[in-house]
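Got a structure here, written out as C-alpha cells. Questions coming.
In this view, the complex is presented without one of its protein chains, the others remaining in place.
This part shows chain A:
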C-alpha cells in the first residue's frame, strides 16, 4: 500500500471492510471521501459463526457510511483463494463500543 494516508491506493481493488457493528463486507472499492464513506461494487457479506462455515451473502452495489467503518483491509487475493471458508469457525466480531 503506497503513498498517502487515504484510500486512493485501494481504488478498484478488492477490500474487506469491518463495520462498527462487527460485519465483514468484501467488495471492489469504487469511491470514498474524507469521512470514510465508502462505495463498494460487487460486494458480499461474510457471516462468521461457530456452528457452520462462513456464509457469503451477495449484496451488490453498497454504500457504507463513514461513521460505521472500523477497518478497511486490502484483500490479498492469493491468500484469500487459499482460505477454506467452509471450514472457518469463529464468533462474529464484537460491535465497537465507544
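Just so it is clear, a residue touches a chain if its C-beta (ideal position, glycine included) is under 8 Å from a C-beta of that chain, and two chains touch if they have at least 3 such contacts; residues count from 1.
Just so we're on the same page, contacts and distances are computed from a predicted model.
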Candidate names "DNA-directed RNA polymerase II subunit RPB3", "Large ribosomal subunit protein mL38", "Sm-like protein LSM2" or "Ragulator complex protein LAMTOR1"; UniProt protein name, chain not shown: "Sm-like protein LSM2"
Interface with the unshown chain - residue positions in chain A: 1, 4-7, 10, 16, 18, 20, 22, 24, 36, 46, 48, 66-67, 69-77, 79-80, 83, 88, 90-91, 93-98
